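Beneath this line is the structure, given in structure tokens, with notes to follow.
Every protein chain except one is present and positioned as in the full complex.
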Amino acid sequence: MSNKLPPDIAQMPSKPPFWRDAEKRAIAFQVVALLVVAFVSYYLYSNTQANLERQSIATGFGFLDKEASFEIGESLIEYSAADTYLRALLVGALNTVKVSFIGITLMIILGTLIGVARLSSNWLISKLAASYIEVMQNIPVLLQLFFWYAIFYESFPPPRQALNPFDGLFLCNRGVIFGVPETHAAHAVMGWAFLAVLIGSVFLSRWAHKRQDLTGKAFPTLRITALAAIGVPLLIWLAYGAPTAMDVPALSGFNFRGGVTVSPEFSALLLGLVIYTSAFVAEIVRAGIQSVGKGQIEAAMAIGLKPGQRLHLVVLPQALRVIIPPLTSQMLNLLKNSSLAIAIGYADFVAVTNTMINQTGQAIEGVALIMLVFLFFSLSTSLFMNWYNKKMKLVER
Amino acid sequence: MNQPNNPTREYLAAPISKVGPLAWVKKNLFNTWYNSLLTILTLGALAYIVPPFFKWAFIESLWNSSSDACRDIEGACWSIVPQNIKFIILGFFPEGQEWRPILAMILLLALVIYSKERSRWTKLLAWMWPIGLIIMGTLMYGGVFGMPVVETDQWSGLPLTMMLSFFGMVMAYPLGVLLALGRQSKMPAIKTLSVVYIEMIRGVPLISLLFMSSIMFPLFLPDGMTINKVLRAQVAIIMFTAAYIAEVVRGGLQAMQRGQYEAADSLGLNYPQTMRLIILPQALKIVIPPTVGILLSAFKDTSLVVIIALYDVLKTTKVTLQNPHWTGYSTEAYLFLALLYFICCYAMSSYSRRLEKELHTGH
Partner (left out) sequence: MKLVKVIAVAICMTMLMVGFANAGKDLDSVKKKGYIQAGVNGGVFGFGMPDEKGVWKGLDVDTARAIAAAIFGDADKVKYIPLTAQQRFTALQSGEIDVLTRNATRTLSRETQLGLNFVQVNYYDGQGFMVPKNLGVKSAKELDGATVCVLPGTTTEQNAADFFRTNNMKMNPVVIESTSELAKTFFAGRCDVLTSDASQLAASRSIAPKPSDYIILPERISKEPLAPAVRHGDDQFFDIVNFSVLAMINAEELGITSKNVDEMLKSKNPKIQRFLGVIEGNGKALGLDEKWAYNIVKQVGNYGEVFERNVGVNTKLGLERGLNALWTEGGLMYSPPFK
């Protein structure tokens, strides 16, 4: 609208009246728009203030350091009913991060598998993948969550008759319980060593690239890294005398003690989210792979690249460029859909905030917190993926 | 399906023919060793899963019996659906008036099916929709022709789901287009407002907007004024969907070449004229397929109103499952509902694919 004057007006020597002047009109229009927004906000704000006052509802975030006085089923950090609301919210936020992180990882793996299966030359596999995609995309995720949760608690036996397919693993309506190695000094060292190998591999790959640029000799960075990542912790484990003690779950009292328990709520949420979203990811992966021209693969064959190299050096870098933007939005979808946890009783951030709203009656603060926290999660995911996308784009020369 | 070995042996024995089912089987299922292995493994898995499911769903099942009869069988109790169909589909709509929502839904369906062909997108259709909607509204609300009034809070079940999604789509679309134009605008204030709105809504889950509509919104209104719960949820769905539509439409706007704007300028068209006559018709046409995708997810997302205790079709199903007689048949009820949603969504998504093809050849 602004600087697109019709030619006849632009050539007019005298100044047009201000309502004909596109630039001034633009300014007036913006002022009006801002005024309307400001007025509406003020109106809502004053109504809210009046209502809060009339109903004597407390305002502000002072409640955050009051005692929460409710228990939370699962938590990554130490928590009890005597802790503050702030800590309860932190527990909820961490639970959201937990389910989203694991969910996104599984979603990418499953989605890629199904997307590749969809392109398989095997008719049966391809059709199965196609029907998976069609069916799962077209059923609301909330319905899927209810379905999986119902399966969990209606079909699995109680703890005393838990299914025990092999030693150390129990399946019952309290969830999946499995044994883990007992804590030992070796584990921490192994973890650090693993991390060190990963950091080392970054430098290794830089050096390898440089060397390849100079000499043309390829260096098997990936294989060496994989070998080291497994081998070094293994050596440390052996050096510590190979501790094999396991923390095996056993039935005591009401529930299993020991081992790690994955609750049905968490499992149902994870299952529903991953199955639903991976159907979309599969379509994205399929489109991505199909976007790489046949000529590219033929060219790669012609210069004698092995199948693995073809995939790694030619197909993937190009397909990823098509895949990453829509994949990012599916990651965000999974993150946002994890808020449906409240419907099946997983203590995510929304569920904890909901309880808090019920107890304190401070709806505005509660909803604002939910929005802020999810905005933060969404934006940080987007930022990370944008960075990754840019990095992948650099491969293009 | 259950004898994977048979065809293998046959194809090994006989010379390979280029036609016929055996050749097809070889080409599509057993063309390499790992594909053969995959086929056999998959068939094995299917043989393990499908027959028990078939037995559960069809052989040992009951289709229309009392709940007591269901306690004695091993298979599926589909009876939960026909025995509760009135409540699941229509919810609280008063007894004896069931024909009204059913007729309204049929009318809506007929209109949608009629509008499918692009050749029918004419002036006539433009009149049929509002008239059809008025008839539907009258059927639902009543008050004339001797039909007793049915208040909006008694609209539940499938009609509510349809209403929430239909108006969600219709109202969100123009709002989304406006937001997209705002985001592309050269006016900084308008642009900022649009960007903030779009990014904020897209960054938060729908459930937070529904919470806002259900517990926060009443506080925004002046004392004594209330807005129906359904309408508040409807507004939340519209606000949510509009942000997503805006992003899709922006894609269409960005795809327009500069020449189009310049051509419009040289004709002396002003901004509204340029948009209405030149840019939007082309841009919106490009983005029809992704828009249908957004509408599809809006349709699925209406099920979230369960969480704020609106009786859409998912909630009525859940209430049915809470009835003492029918607890424990969640699988059957949810499968029925999944089928219902699947049919609607599948129809929409295959329509979008068809449109995509049609529009593609049009270029």
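When the chains are written out, they are named A and B in that same order, and each has its own residue count from 1.
The definition used in the following text is that a residue touches a chain if its C-beta (ideal position, glycine included) is under 8 Å from a C-beta of that chain, and two chains touch if they have at least 3 such contacts.
Bear in mind that the values here come from a model prediction, so they are computed numbers and not experimental data.
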item: Selected residue (touches chain absent from view) among B:L38, B:M105, B:I190 or B:L321; value: B:L321
item: Residue in contact with the excluded chain [from B:E60, B:D153, B:E262 or B:E358]; value: B:D153
item: Residue, one of A:K98, A:R174 or A:R286, that touches the chain absent here; value: A:R174
item: Missing-chain contacts mapped onto subunit B; value: 83-84, 86-87, 90-93, 95, 125-127, 129-130, 133-134, 137, 141, 151-153, 156, 167, 170-171, 173-174, 211, 214-215, 218-219, 221, 223-231, 234, 307-309, 311, 318-324, 327-328
item: Contacts of subunit A with the absent chain, listed as residue ranges; value: 51, 54-58, 69-73, 80-82, 153-154, 157-159, 173-174, 253-255, 264-265, 342, 344-345, 347, 351, 354-359, 361, 363
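The definition used in the following text is that only the chains that are shown with their structure count from here on.
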item: Centroid distance [mean C-alpha coordinates] between subunit B and subunit A, Å; value: 24
item: Residues on subunit A engaged by subunit B in the complex (per definition of touch); value: 1-4, 6-8, 26, 29-31, 33-34, 37, 44, 47-48, 50-52, 54, 120-125, 128, 134-135, 137-144, 146-147, 150-151, 154, 332, 336-337, 339-340, 342-343, 350, 354, 357, 363-364, 366-367, 370-371, 374-375, 378-379
item: Residue numbers on subunit B that touch subunit A, as the complex places them; value: 28-29, 31, 35, 38-39, 42-43, 185-190, 193, 200, 202-208, 211-212, 215-216, 218-223, 261, 265-266, 268, 270-271, 300-301, 303-304, 306-307, 314, 318, 328, 330-331, 334-335, 337-338, 341-342, 345-346, 349
